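One protein chain is absent from this view; the other protein chains keep their places.
Per-chain residue numbering starts at 1, and chain names A and B are given in the order in which the chains are listed.
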Amino acid sequence: MARPADRSQRLRWVGFGLLLVAGIVAPFVAYPTFLMKLLCFALFACAFNLLLGFTGLLSFGHAAFFGGAGYVCGYVVKHWGVTPELGVLAGTAVAALLGFAFGALAIRRSGIYFAMITLALAQMVYFLALQLPFTGGEDGLQGVPRGHLFGLIDLSDNLAMYYFVFALFVAGFALILRTIHSPFGQVLKAIRENEPRTLSLGYDVDRYKLLAFVISAGLAGMAGATKTLVFQLASLTDVHWHTSGEVVLMTLLGGLGTAMGPVVGAGIIVTLQNELADKVGSWVSVIMGIIFIVCVLAFRRGIVGEIRALAKRLGIS
Amino acid sequence: MEIFGVSLQGLAGQLLIGLINGSFYAVLSLGLAVIFGQLNIINFAHGALYMMGAFLAWIGLTHFGINYWAALLLVPLLIGLLGIVIERALLRWLYQLDHLYGLLLTFGLALIIEGLFRYYFGISGESYEAPEALRGGVDLGFMFLPLYRGWVVVASLVVCLATWFIIERTKLGAYLRAGTENPKLVQALGINVPLMITLTYGFGVALAGFAGVLAAPILQVNPLMGSNLIIVVFAVVVIGGMGSILGSIVTGLGLGLVEALTRVVYPEASAVVIFVIMVIVLLVRPAGLFGREN
C-alpha cells in the first residue's frame, strides 16, 4: 500500500521538476510575451481552482480580483513610482481584502446563490472601474512602466520580465500546493464532499470557506497585477464578467480539483484565443461555448482528470 | 411642487418609465424563476434567448413578412420549441449532478448563440418598426407616452399575472408545485414528471422570447442586447429570492421604479443601484425578499 503511494509521490515530483525545467527553457523556444500571458492566466485559474475544485464553491466574480488588482498595481507603480514587486504586492493585498468583503457576504448562501452573488458583486467592481477617475474608464490605465525589480533589474527586457513572472507563478503555485496538502486543505475537501458532516465534526465551516476565498482572491489578484506589468496597462476587459466565465472554462477544461489541470486548461484556452481570433472572428466565442458544453456533458473530469483516471485504470499510480 | 428638485410632473414621467423597464425585468425574472423552480437551474442562456426573440421578430418581418402581432405569438412558440430541444438534448443529463453544471452549460449555450448571431448579423444591429396601430402616443399632461410603451406595460402585466394564476391557482400548477417538492410521489400518481419539466423549460424560455419581441421596437436589435441585461436580471432574482412567482414579478417591477427614482436623484448611480440593494438585502435577509431559508 505504501509503495504505490510513494511511487505516485515520486512521479509527481519528477513531473513538477520537468515542468520547472520546461518553464526555464521556454522563452528560448517560444515567444516570451505570449508565455507571460499564459502564466498569468494559469496562476489565475489555479487560484480559482482552489475555490471551485477544492472547496466546491463556484465564484462567478473572480474577474473583480484579477482586474481590480491590476488597476491597483498599475496605479501605485505608475503614480507612486514604487518598484514592480511592491506593486504586485499591493495588488495582491487589495484583492485579498476585496475577497474578504465578497466572501463575508457570499458564503452566507451556497450553490447557485453563491455564484450569482459573487457575479453581482463583481459587477459593482466593474462599474467602479468604469467610473472612478484613476482607472481611465474605457481607455484603461495606460503606460504602466515595468520598472526595475528591487530597483535593480530592468524589466523592460522581455527575458528578465519573463523570469520575474515565472518566479511569481512558481511561488503562487507552490502556495496552492502547500494549501491543498495541509490539514486546512483536507478540511476544505471535506466541506466540498459533505458540508453538514464537516460542520457536525465541529469545524467552523464558514471560517474555512472564507479563508479559502481570501487566499483564492489574493492569488487571483497576484496574477492580475502581474499581467498589468507585462502588458503595461490595466483595462476593463479584466474586470468584465466574461473573464470570470473564461477562468471557469479553463479550470473545467483542465480538470477540477487537480493541481495541474488549470495550468493545462489555461494553456489551451489562451493558445486557442491567440491562434484563432484573427482567423475565425466571432466563431471564437462559439468554439468556447462548445468546449464548455462538451466539458459539462461528457468530460467533467477535465483533461488532467481523465489522464489521471486512465493512469489509475492502467495501474500506473 | 418639487421633489428632489424635480417637478411632480417630471417625477411622474420618470416613474412611469421605471414601470416600463420594470415590466421587462419582471417578464425575464419570471421566466428564470419558473425554470429555477422546476429544474433548479439558473438559465444563463436567458439573455441570449431574449436577444434571439428580438432577432426572430426582425427576421420574420423583413424576410417573411410576418407582422408584429403574429411574431408576438410565433416567436415565443419557436423559442419554446428550441427550449424543449435544449432540455431534451442537453439539460436532462445534468439533473443527477450539482446544479452548478446547469449554470455552466447554459453559459456555454449563451456564448454559442451570441457568437452565431454576431457572425451572421454583425454588431451594429437592426431597426424594428413598431406596428402601425401602436405608433404615436398620448399626451398624459405630465409626459408624452408613446403608445407602444403603454402596450409593453399592459402586455407584460397580463402575461405575468396569467403565469402566476396558472401556477398558483390551477390544478396544473398544483402538479407543478408538487413535482418540485416531491417528484417521486407525483410520478407515482401517474403524472409524467420528465415531460412536465421539459414543458416548463420551454415555457420559461418562451417568456424570454416574448420579452425579446416586446423589446424589438424600442431597442436597436443587436446580438449583445441580452448579455447586457441578464446580469441585472440576475440581481433582481437574487433580491427577490426566487421564493415565489409573485415575488419575482413584484421585485422586477419594484426595482424598475427604484432605478427610475435613482435616475432622478443621482443618475450616475442608476446602473449600480440594483447591486447596492442586492448587497443590503443579502445582509438583512440572505434568502432574498421573498425567499425561504433552506
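Following the convention adopted for this analysis, a contact is a pair of C-beta atoms (placed from the backbone, for glycine too) under 8 Å apart; a residue touches a chain by one contact, two chains touch by 3 or more.
Quick note on the criterion: contacts and distances are computed from a predicted model.
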UniProt name of the unshown chain, from "ABC transporter substrate-binding protein", "Membrane protein", "NADPH-dependent 2,4-dienoyl-CoA reductase/sulfur reductase-like enzyme" or "CoA transferase subunit A"? "ABC transporter substrate-binding protein"
Where the missing chain makes contact, among the chains that are shown: A, B
Quick one: which of B:F36, B:Y148 or B:F203 touches the chain that's been left out? B:Y148
Applying the definition given at the start, please give the residues of subunit B touching the unseen chain. 7, 10, 13-14, 17-18, 20-21, 118, 122-127, 130, 137, 143-144, 146, 148-149, 218-220, 222, 224-225, 228-229, 260, 263-264, 267-268, 270-272
Omitted-chain footprint on subunit A covers residues 31, 33-34, 37, 127, 130-131, 133, 136-140, 142-143, 156, 158, 227, 231-233, 235, 237-238, 274, 277-278, 281-282
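As a working rule, only the chains that are shown with their structure count from here on.
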Residues of subunit B that touch subunit A when the two form their complex: 40, 42, 90, 93-94, 97-101, 103-105, 107-116, 118-119, 231, 234-235, 237-238, 268, 271-272, 275-276, 278-279, 282-283, 286-287
Inside the complex, what are the residues of subunit A that reach subunit B? 58, 60, 105, 108-109, 111-113, 115-117, 119-121, 123-124, 127, 131, 241, 245, 248, 252, 281-293, 295-297, 300
